[in-house]
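The complex appears here minus one protein chain, its other protein chains still in place.
This part shows chain A:
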């Protein structure tokens, strides 16, 4: 999500990345359950502060469900089913419930903190920050900037072509949807894809020319600018860390 045209809370993407990273990692180092509540409250607070849309963030949560939660629940059900037939002791699986629940909460908070960063920072700023963060790799000869330049070109291409292609796909699919079977749909998709992919290479010279002409600094540049908002964020963040450490020490 972009800032509302340099809205009320423009912040340095590097500072935000640092805060989001630490917030995502903290859950793996805390034991006190009260700390999880404190952390969750702080994350909610900065979600409002950053201006990220909670609903949009929750949408990207579905993939987490499909990759981890559903296979895990399915696995538990199958383990129970198998144990009724082979008289296996599955108490070890169920006794791990607490550990798994804790791990899922930790993963959720890591996902939330990183999503928050991406949902409140313009793509150009994200790429520019990564270029800066990954600069040690440049020193060992890895072409990080070239790589990120290609990433940024792909994003620009997607932004330029995406709406048109989506419209053209949905129009092409309208004709196919009238046919009933999924086999026909697959066949229809095949024809659409063949011409789409083959025709896309007609733009190769144009894309090549663009890559040749465009300067990296035109695509992304990172300049550290600490504003009042950043200072406020860092202060609240230090206070949070202090509270978390205090609670951890006193829970021992």
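Keep this in mind: contacts are C-beta pairs under 8 Å (C-beta built on N, C-alpha and C of every residue); 3 or more make two chains touch, one makes a residue touch a chain; residues count from 1.
Criterion: contacts and distances are computed from a predicted model.
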- Task: Could you check which of "Heptaprenyl diphosphate synthase", "Oxidoreductase", "Diguanylate cyclase (GGDEF) domain-containing protein" or "Imelysin" matches the UniProt name for the chain that's left out?
- Result: "Heptaprenyl diphosphate synthase"
- Hidden-chain contact residue, picked from the options A:40, A:173 or A:234: A:173
- Item | Residue of A:48, A:86, A:197 or A:249 in touch with the missing chain, whole complex considered | A:197
- Task: Looking beyond the chains shown, say which of A:43, A:151 or A:247 touches the absent one.
- Result: A:151
- Message: Given that one chain is not shown, which residue among A:79, A:137, A:231 or A:245 touches it?
- Response: A:79
- Absent-chain interface as seen on chain A, which is shown: 56-57, 60, 63-68, 70-72, 74-76, 78-79, 93, 96, 99-100, 103-104, 107, 110-111, 114-115, 118-119, 123, 126-127, 146-147, 149-151, 153-155, 157-158, 161-162, 165-166, 169-170, 173, 176-177, 182, 185-186, 189-190, 192-194, 196-198, 200-201, 203-205, 207-208, 211-212
